[in-house]
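Certain chains of the assembly are absent from this excerpt, and the rest are unmoved.
Chain IDs A, B and C follow the sequence of writing; residue 1 opens each chain.
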Amino acid sequence: MVNVRIFVTYKQSVFDPQGETITEAVHALGHKEVKNVKVGKFFDVEIDQTVKKVEESVKEISEQLLVNFNLETYRYEVMEEA
Amino acid sequence: MSTEMTPQEIKEQKPYLDWGLTQKEYEYISEKLLGRLPNYTETGLFSVMWSEHCSYKKSKPALRLFPNKNERVLQGPGEGAGIVDIGDNQAVVFKAESHNHPSAVEPYEGAATGVGGILRDIFSMGARPIASLDSLHFGEINQARTKYLINEVVAGIGGYGNCMGIPTVAGETTFDECYTGNPLVNAMSVGLMDQKDMQKGRAVGVGNAVMYVGAKTGRDGIHGATFASADFADDRETQRSAVQVGDPFMEKLLMEACLELTSAHAEWLVGIQDMGAAGIVSSSCEMASKAKSGMELTLDYVPQRESNMSAYEIMLSESQERMLLCVRKGHEEDVKAIFKDYDLEAVVIGRVTEGHRYLLKHQGKIVTDIPVSSLTDDVLEEPSEQKIPQHIIDAENSSNWKPQIDNPTEVLNRILQQATIASKESFTQTYDSQVRTSTVVGPGSDAGVIRVRGTKKALAMTTDGNGRFVYLNPEIGGKIAVIEACANIISSGGLPLAMTDCLNYGDPNDPEVYWELYQSVKGMTAACNVFNTPVISGNVSLYNENNGKAIFPTPMVGMVGLIKNVAYTIPSFVQAEGDIIYLIGETKADYSGSELQKMLTGNISGSLNDVDLIEISNNMQKLLSAMQQGYVASCHDLSEGGLAVALAETTFKTDLGLSVKMALNSAELFSETPGRFVVTVSPDKKESFEKVMEGNIKEIGQVTKTPQLKMKLSDNEIEVAVEEMQQLWEEAIPCLMKSKD
Amino acid sequence: MKFAVIVFPGSNCDIDLYEALHTVCHADVQYVSHKEKTLAGFDAVMIPGGFSYGDYLRCGAIARFANIMPAIIEFANAGKPVFGTCNGFQILTEAGLLPGALKQNNSLKFVCKTVALEVNNKTMFTAKYQDHEIINLPIAHADGSYYADEEVLNELEENNQIAFRYAKENPNGSLHNIAGITNERGNVLGMMPHPERAVEALLGNEDGLRLFKSILLGSQVTGEMR
């Protein structure tokens, strides 16, 4: 078993109203030192690598399901072997 | 910023062809309109403003057929939305808009921004949106991609409307293979206003300020307006994205601020228009053009979200949630203060000028200097060729399909499970249909009904379209679309006031598609004239294709009706045991394009029988009069699935049943002759009702206490438990959506 | 008795609460902007549904920092009635005036429909209902799944703080079928269902009316609210 974390973020040019609103809220709280909040999501998955190569699995589930390429891109990290 | 092509390079390399401008148009612009070569920015402006979406250059000859005036119309097509007088110095404002192409690419945001756009059209007129509707057409629910599209589109419509706090109260959802790769996503919004608050998108008065309010401008949706004619590149790998993302929270603030301005400080405001397709360019030059003014804008002042945006990008961006105002000179600060109160920025980006020049400056340079009218009025209208499709000629020359039904009970149970007929509750439950607490009737009836607070009035509203009929005969199909919308309004007890539309078709350069467009508009026009429902606003969406094949021509009709006294809002469900059931309208052998034909043959084919608009209109008027006198307990119009489905539907969610006996046979039970109604009347109103209706009605049975549907036909009998049918009808779509393929 | 309907940026059921109180209950009611700092002169605070700040972080998470919040907290701590529906409930939990939190519905979808609720009439907000009465109220939310840890849930049960429970089906996955709770003192109520949408026969449901009548009654009986 391998633990993988897949990070999904908005592409740079995509308007992120969520991030914008949270940044404003952080500033309203007085944290002017915080510049630019961006929101992303991540998926932690366990993969049984005896069945399929890890990269292959990650690539397939990300591209088929987890990521919306109109707006998002992804990256992943192999966390540890369980 | 990449260096832009020079005018000469543009002439040689012809990038405008990709942006949707034809060679002929480019030459006309250079030689006749400007007398010089347009620069990069100007070429961009022409290509979006001369797109079908902004100029209607292809569809205009057809659109001219539509009637757009009557004694109630206060504002016809040409502004953000049309306006109709509803008495008491109030008016209803409505319009529909298609977001088919954006939704095919990015279904959630495409649908969401479709709702956002149509809401801006309404509040830019000075009206508060009070309800939304949608009209959705998808492929058959048998592919993962279609299920994804459905889920995302429905979520996008709900996501935006729910956050804005505008109830989504009615709509339609149909399924046919032709929409597989190209779903139709049409949204309609209805607003209410005091007539004194009426606004126009005009920029008059030299020296008055042009102010930008709302979200910042990014590079989203550049060439969205012309996108219909160009393919969308696969931008998986890139960091760039042209997809517009909706921000309903921003729009909510923008709406409240704009409504405060238009209702409380109208004297500061000269004009207001939303930035829809083609963003700043279309809103600003249309405002100038309508006022026959000139305009000068300094693009450096436009609030920008991304760095190094070019003049071309700033002008063509389709970032959402933005509005353009023309503000009386000297009141700029007052207006800023109102927006500031909502944490919004309002910025002066230019002025109204003398003459008729459209002058844009950016980074110290003049980037555009052209006559305003060259963008708006001088568009080359192209006569399109028309040709009757072969399938229609063939159908005229062969006989129509006739069903043979041995087991009507089984057919009824099956037809209730067809996606187009089955309950849409799993979708409509994800829409907030009650916010603003004025929803008298929400999704699941013939029309949505919204009361007008402080009066006895209510507004009934519906969206309807049936591509199958229009495909088989565009002119008759066009008539039927209007009939069906009127029938839904009448069923609720409303007087049809006027309509809006979304005309969804394939590539108009295909003479067969253009013929369909023209003929269907002709048919709709004939019906509008008879029903006195002028077309006060609308929208055209062309180039809708699935695998290179045009969709069914699908004009969507959005209609609003006035219920004089909300107490006489008529439910579509049966009300009490013993009530008498009537059928209004003749039933003919209308099987071409029916749900029955599709279910039994897998296809639709044949020719349509013409409809008698005058007779249908007479029936409707009498029925409405009976309703207004309190004689009608319930009413439901007949559409897909015919009388059988309509009768079944009137019992759902009640604990009652029906017992009917009629001279029709099993096949006729499913015929889809338009303009028919089932009505229930309490026995003590029987005489009065029949007197108002003056014949042309058939008594067919009674509402029963036992929750069963019993029908005696000329050739067979049906007896089913309501609960059983209701379950099939309710579970069909959730079941299809879950099934693995 | 004077009601304040709080308006946050993005509130959209403010008009519904206002109309229920003003037009239907003929009560004295006023909108109060999130920018205000005081609630002087008011006897009850009503926090409406909607999407404060778009609900772009967790629902209610940003609203809890609005200018008006300290005044609301003070008002609640003084034992005066504070009512929140839907987003209002979420804001009250985020602000710590009510325990627990509201998670995304188990269905992952927004749901708008009428649901059956069992009422506990031992709160000042429900006095006009029968105990264990089953009523129907509309819900309209995407994040209404009530969560609290075991200990909190037990306290809620023991102290009779659960004012409303989903009776027939649980539409969102709430623990203990919780649809609405009060604070320990009983003067703060948060609930996901919308009683303000159910106060007129014309709209098909009057089951919510008695909640507002209960609040009005409370002030009459105790007379201490002024």
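We adopt the following convention: a residue touches a chain if its C-beta (ideal position, glycine included) is under 8 Å from a C-beta of that chain, and two chains touch if they have at least 3 such contacts.
A quick note: this is a predicted structure, and the numbers were derived from the prediction, not measured.
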Chain-type multiplicities in the full complex (formula in displayed labels): A x2, B x1, C x1
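Following the convention adopted for this analysis, only the chains that are shown with their structure count from here on.
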Which of A-B and B-C has more C-beta pairs touching across its chains: B-C
Separation of subunit B from subunit C, taking each centre as the mean of its C-alpha atoms, in whole Å: 36
Multi-chain contact sites of subunit B, meaning residues that touch two or more partners: 247, 249-250
Where subunit A touches two or more other chains at once, by residue number: 17, 21
Footprint of subunit A on subunit C - complex, ascending: 53-54, 56-57, 62, 65
Touching residues (chain side subunit A, partner subunit B) in the complex: 11-17, 21, 68-71, 73
List of subunit B residues in touch with subunit A within their complex: 105-106, 109, 215, 218-220, 235-236, 238-241, 243-245, 247, 249-250, 305-306, 319
